[in-house]
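In this view, the complex is presented without one of its protein chains, the others remaining in place.
Going in written order, the chains are labelled A and B, and every chain counts its residues from 1.
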Amino acid sequence: MKRVLIVLLAVGLLATPVWGRDYEEKGPIKIGAIFAVTGPASFLGAPEQKTVEMLVDKINAEGGVLGRRIQLVLKDSGASPEKAVSFAKTLIDEDNVLAIIGPSTSGETMQIKQLCEENKMLLVSCAAAEVIVNPVAKYVFKTPQKDSQAITWIFNTMKDMGITKIAVLSSNAGFGAAGKKQLETMAPEAGIEILSNEVYDKRATDLTDILTKVKSTAGVQAVVNWSIVPAQSIVAKNMKQIGLDVPLFQSHGFGNPKYVEQAGVAAEGTLFPAGRLLVVDELPDKHPQKALLAEYKTNYEAKHNEDVSTFGGHAYDALMVVIEGIKKADSLNRDKVRDAIERIKGLPGTAGVYDFSPEDHTGLDLSAFEMLTVKDGKFTIYKK
Amino acid sequence: MVDASLILQYFLSGITKGSIYAVVAIGFNLIYSATGVLNFAQGEFVMLGGMVAVTLCLFVPLPVAVFVAVIVVALVGCALEIVFFRKLRHHSILHMIIITIGLSIVIQEVALHLWDEKVRSLPYFTGNEISSVRFFGAAVSPQVLWVLGTVTVMVVLLHLFLRYTARGRAMRACSSNAEAAMLAGINISNMRTLSFGLSAALGGLAGCVISPITMTHYEMGAPLAIKGFAAAILGGLGNPTAAVAGGLLIGVAEAFSVSQLPAAYSDVTTFILFLLALFIRPHGLFGSPSGEDVREV
Partner (left out) sequence: MKRLIPVIAFAALAVAAQVVSFAVGKEFCLTQLTMAVYYAIVVMGLCLLMGFAGQVSLGHGAFFAIGGYTSAVLTTSDFSRFEDSAWIAALKRAHVLYLKADLYGGEVLAATPWAAFLAAMAMTFFIACLIGYPALRLKGHYLAMATLGFGLIVYKMVLGSSITGSADGITGVPEWKLFFGLTVSGKSALRVQNYYIACAVALLLLVLLMNLVQSRVGRALQAIHDRETAAGAIGINTARYKLSAFVLSALIAAAAGVFLTHYNGGIGPSEASTLKSVRYVALAAAGGMGNPWGAALVSTIINFLSLRGWFGSYDNAVFGAALIVIISLAPQGPLKPLGLLIRRIIGGIRAPKRGGHATP
């Protein structure tokens, strides 16, 4: 009996008629999404998926775009670049989507950048690396702020504090590597000297050895850590545990209140640049982003019973950019939408206010960030 | 002038990591000794212990949560053995190893869907995130002392169990000669279940005690398992104390590698040393060349 089952399974799988939908003129607007919902980048992909689904439901409930519903075609890449490539091809060839949102990580985005450009598929990535939009590919955009902008904020704050010599720690994942490269490139111009520069495994369980090395390096006035959880919390804790008492700067990957919880008391005083989503309550009412951020935060937290994070916001912005492009172009023609996106000015998003152009496919400048710190276990805007 | 407190700090750092590897290695070593199976799911027992304890901590005090978590994971271990190894007849050890690979993957996915992808941790058993204990100018988190203490207790209890109790002796008999043990009337199947359950319990306890240091998340099992295996094999399979020694050695080697080379290559250095040790002395630093390598795959 077992053998029959195995055979039937094999035959069935080979011959299954898969239902495909052709792109119909009057049908829903198909927008593809590739997120790393499970796997090592799930802290990015999971909130991104939840955000986008929530937003699509809301938009459809309000009548859709150009009178049509939005249909989301979502694929879980598990942060695997091969799957990202495979799904990108599927979304381009089979589902014939209008645009692709995501992927969640820079590594995946880079693997499909050329593919999308060659196939003239509109791609709005939720990953942060500079190289995604530099050199500019006509059809490829991204919504997160640039690493270089985050670093400018960090260096400016350091100058205010009189810090000129630092140690840099980064994880060996894509995000960490990108940050490290930017820090190295921008430090000389900012007058900052990197005395110690170490890379650790993203799943490291303890970093006291690296921090000991930093501690033994004379003259280090601050530590910059570029990674995501759990390493962010581990660095904060280990620093205090071995008595390395210098200011700790984190990347904008620190953008989730849960990370503060995990580092506990050790997180007090951490400085990091982030989008204003995390401190929406402190914004003046007239701030262009306030209404949108407050609404997103309230809805997300009510629906999913978890803290809102800046990562989900990137997907929010990506979808809004595509929809705004559709509205401005008043068309579902991909090229027209693409052109329209490049003309978007002053669109408020979760990460900042977007101004695109043919040369700027990120749309955000320095003002998208705010320098935040942790006080009494909460995020608050850093005041000098 | 070399700074003694600096060296001590690196050493303590190595002990921190090493104790984590050691505590995983003990459980792995036990199953291997008793059944000859390389249990790739050992890391998942560690993960489950931590996850269950964190959830329970919301409702009961910490010690109770840990205790219950260990029991739960032990039962899971027994259940896995009964369902996948006892009921189904397997042709070779390799097949059983592959089953554990499949199990580790499935358990990870189940954990992901039961708990979600977030990172969590148990509170520190004593002190908090920034407390530290100082020795001669070097500092270490009190939780590390807890881990070392747990490791020591595990080794001692295991030793007593294997040597002085009937069941323990039976387990040792199974590991050195299964056929003879069977002829002597020992129930091999039960012994195997017991070894899985016990290993799982050790893993679960490990998961609880290392949680504040490493943070607990659904993917933490695999890298720990690999380092744990390496530790057990480096020490010499079949000997729990050797497994611990192996773990500590790997941890300290990593820490000192960081002190001299870029940290990015610390794992590379560790594994190169591991390979060299394997090529030169395959039965482990403290193991004896007798029966271990005759096992056929």
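Heads up, the rule we're going with is that contacts are C-beta pairs under 8 Å (C-beta built on N, C-alpha and C of every residue); 3 or more make two chains touch, one makes a residue touch a chain.
Everything numeric here is computed off the predicted structure, so don't read it as measured data.
Let's see if you follow the contact definition: name the visible chains touching the chain that is missing.
A, B
Of the residues A:Ile100, A:Ala173 or A:Val229, I need the one that contacts the missing chain.
A:Ala173
Taking the entire complex into account, which one of A:Ile100, A:Ala129 or A:Val224 touches the absent chain?
Answer from the full complex: A:Ala129 touches the omitted chain.
Decide which residue listed in B:Phe67, B:Phe161 or B:Phe271 touches the omitted chain of the complex.
Per the contact definition at the top, the residue touching the missing chain is B:Phe271.
Thinking of the whole complex, not just what is shown, which of B:Met47, B:Val72 or B:Ile99 touches the missing chain?
Here the residue in touch with the unshown chain is B:Ile99.
Which chain B residues would touch the chain omitted from the figure, given the whole complex?
For chain B, the residues touching the absent chain are 32, 38, 40, 84, 88, 90-91, 93-95, 97-99, 101-106, 108-110, 113, 222, 226, 229-230, 233, 237, 264-265, 267-268, 271-272, 274-275, 278-279, 282, 293-297.
If you put the missing chain back, which residues of chain A would it touch?
Interface residues of chain A facing the absent chain: 2-4, 6-7, 10, 13-15, 17-18, 20, 37-38, 75-76, 78, 80-83, 85-87, 89-90, 93-94, 106-107, 110-111, 113-115, 117-119, 129, 135, 137, 172-174, 176-178, 199, 201.
Simple rule for what comes next: only the chains that are shown with their structure count from here on.
Roughly how many whole angstrom separate the Cα centroids of chain A and chain B?
The mean C-alpha positions of chain A and chain B differ by 35 Å.
For the complex, give me every residue of chain B touching chain A.
Listed in rising order, the residues of chain B that touch chain A are 3, 6, 9-10, 12-14, 16-17, 20, 112, 116-121, 128-132, 138-141, 210, 213-215, 217, 219-220, 223-224, 254-255, 258-259, 262-264, 266-267.
Can you tell me which positions in chain A touch chain B when the two form their complex?
Residues in contact with chain B: 38, 40, 42-43, 46, 172, 198-201, 203, 205-206, 208-210, 212-213, 215-216, 229-230, 233-234, 236-237, 240-243, 258, 262-266, 306.
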